[in-house]
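What follows is a set of notes on a single structure, which appears directly below.
The complex appears here without one of its protein chains, the remainder shown in place.
By written order: A and B. Residues from 1 in each chain.
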Amino acid sequence: MTQLIDYILGGAGSGMIIALMALALVLTWRATRVVNFAQVGQAMFTTFIALSLQTLTGSWWVALLGALVAGAVVGVVVQYLVLRPVKRMDTSGAIIATFGVLIALQAAAGMIWGGDSQAYPQPFNNTALTVFGREWPISAYDLVVIGFGVALVIGLTLLFTRTNLGLAMRATAFNPEVARLSGVRVSRTLTIGWALAGIVGALAGVLVAPVSGISPNSFDILLVFAFTAAVIGGLDSLIGAVSVGIGTGLILSVVSGYSDSSNAPVVALILLALNLALKPEGIFGHNSARSV
Amino acid sequence: MPGDAILELRDVSVRLSGLQILDHVTISVPRGHVVGVIGPNGAGKTTVFNVISGFVRPDSGTVTYDGRVQRRMKPHHLTRMGIARTLQGVGLFGRLPALENVMQGGSGRIRSGIVSQSLAMPWTDIESERLRVEALAALDQLGIADQADRLPSELPYPIQKRVALARAMVSDPDLLLLDEPAGGVSADDMADLAQLIRGWVPERSVLLVEHHMELVMEVCDLIWVLDAGRVIASGTPDEVRSDPAVLAAYLGEDGAA
Partner (left out) sequence: MQNLLRLPGARLVTHAVLVLAIWRVAMLVTDAVDPLTDYYIALVAMYATAMFGMVILVGLSGQVSLGNGALMAIGGYVFAVTTLNWQTVPFTSFPMNGTWAIVFAAIGGVVAGLLIGILGARLRGPYLAGLTLGIAVGIPAIANRFPDLLGGETGLELTVPYPDGGYAPVDDTGTTDEPVDVLPTAQAGASGDATPAPGDELTLDTFPTEQAALPTGQPPLASSGTGTGDELTLDTFPTAQPSGGTGDELTLDTFPTATPEPVASPDLSSAPIDGGTDALAGVDVGFVLERWQAGLAVAVACIVGFVALNLVRGRQGQVWRAVRDDPVAAAVSGISPSTSKVSAFVVSSLFAAVAGAVFAQILAYVGPGAFGLGLSLSLLVGIVLGGRGSLVGALLGAVLLVWLPEFVLQLAGDRGWPEQVTNNAPNLIYGLLVVLVVLVAPGGIVGGIQAGYARLRGRAGRSG
């Protein structure tokens, strides 16, 4: 029993990472009805930028800030590339374009920083915490990750509920035409959505890198986990992405604990397939995954 | 009214996401007649069609076609039952030329499966060729056989509408469901359309949903008026025209006809 609790707790940090990446997918989906499969590629690229900044300045915080700025910029660029097929109603084209961006970003990163996995500096203590005379499977760094995640979620919630921009974004996500008629500058709102997604993804990248290391492909598996979480959460729902994302992390941690971490992708796939077969609109969503 | 109904909806109710779209709707289509369903926007006209064609399953009530109650209607079984439907707008396949668009209307009669297709067995050619000839004849009947090789996007809208009609006709249906056949059709073409529809009866039966009052009044033998999911009136064009409930709910509001 205590072992189970340990496994569950051990998944909290990675769950938050999955939640953040899922959040990024949801943000772009709400903005443009495109699942940005390049999202992890963008996060990988900005994390490499952060690593270079870190080496240059020695400051973890400067590196983080750099990654977030780069995340916004890359997000906007990718949005411009993807928007054209979307406007042409070429759904397949939009999906394919995001994969094209993913391939190009990974190759570019490989060219610039090499293909080998590199260590990312660990800014906080990553050893198991000892509280009440017992070692817990959770480190100070996990707490930092969770703290960042919670802060971000609170910030986004405030943005969406308390600001005009947030209102405009929600209106656009609900119905772009109506939003346009009520005076929302839709294209600007879409761009901000992608920039925001880029920032959230970049944050996830910098946070996971000290644990996973960073290489052009090191986040690929995260794409599968995050997509699974985003879809089960409803793809339209921010709160769904976050809660299912954390839940996915916990489940995968338990699975890895009791069997083998190589089972995680298979388990994620089973979760995803079950969800799409039984409740394709997700737990929190109203958005149908099925075609006519 | 003649007793023999080719199609009958009895007490059909449909609720979609909390809204009562159809409320105990009873509509019948006497064989060999042109029947219209009219009503203001949101009255549930298209849902009637979707129930008949199996896209929407009614929460209660029955659909009887050709004397048999239809329980598990599937859209792609329609043509085999002898029902053909056109869609709002044109609903053509953008990447297929007009002739191939029309050929798809005869899909219900194709027997050869994917294995014989994949080996290009000669009988698949015979089937396709027969369909091609029929499709060409259907286009010819509508006077657009010379457009057979054009893609829909290369054709003017009224011609596209005709291609869609030809696709419905190629299955040689007993009952035609026309969803707004006059939409986007010019006044000149309207007379042709009315003549065309009248020409199908009494061999076939026609049920149409239409906004365009002139056409409805001209071609229909019987009209059902829907408002807010309920049948509020029915009868001949003249009866419907003078029905106070109709005037209140529909004609008065639109000021049409």
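Basically, a contact is a pair of C-beta atoms (placed from the backbone, for glycine too) under 8 Å apart; a residue touches a chain by one contact, two chains touch by 3 or more.
Because the structure is a prediction, the values reported are computed rather than measured.
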Which of A:V145, A:L196, A:A209 or A:V231 contacts the chain that the document leaves out: A:V231
Out of B:G44, B:P58 or B:G105, the sole contact with the unshown chain comes from B:G105
In the full complex, which of A:L20, A:V255 or A:A268 touches the chain missing from this view? A:A268
Of the listed residues B:G18, B:G94 or B:P244, which contacts the missing chain in the full complex? B:G94
Counting contacts across the full complex, list the positions on chain A that touch the omitted chain. 29, 34-35, 37, 81, 84-85, 88, 90-97, 99-108, 110-111, 114-117, 213, 215-217, 220-221, 223-224, 227-228, 231, 235, 260, 262-263, 265-266, 268-269, 272-273, 276-277, 280, 288-292
In the whole complex, what residues of chain B lie against the chain that is missing from view? 53, 55, 74-80, 84-87, 91-96, 100-101, 103-110, 114, 117-129, 132, 167, 171
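Following the convention adopted for this analysis, only the chains that are shown with their structure count from here on.
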Let me have the rounded angstrom distance from the C-alpha centre of chain A over to the C-alpha centre of chain B, please. 47
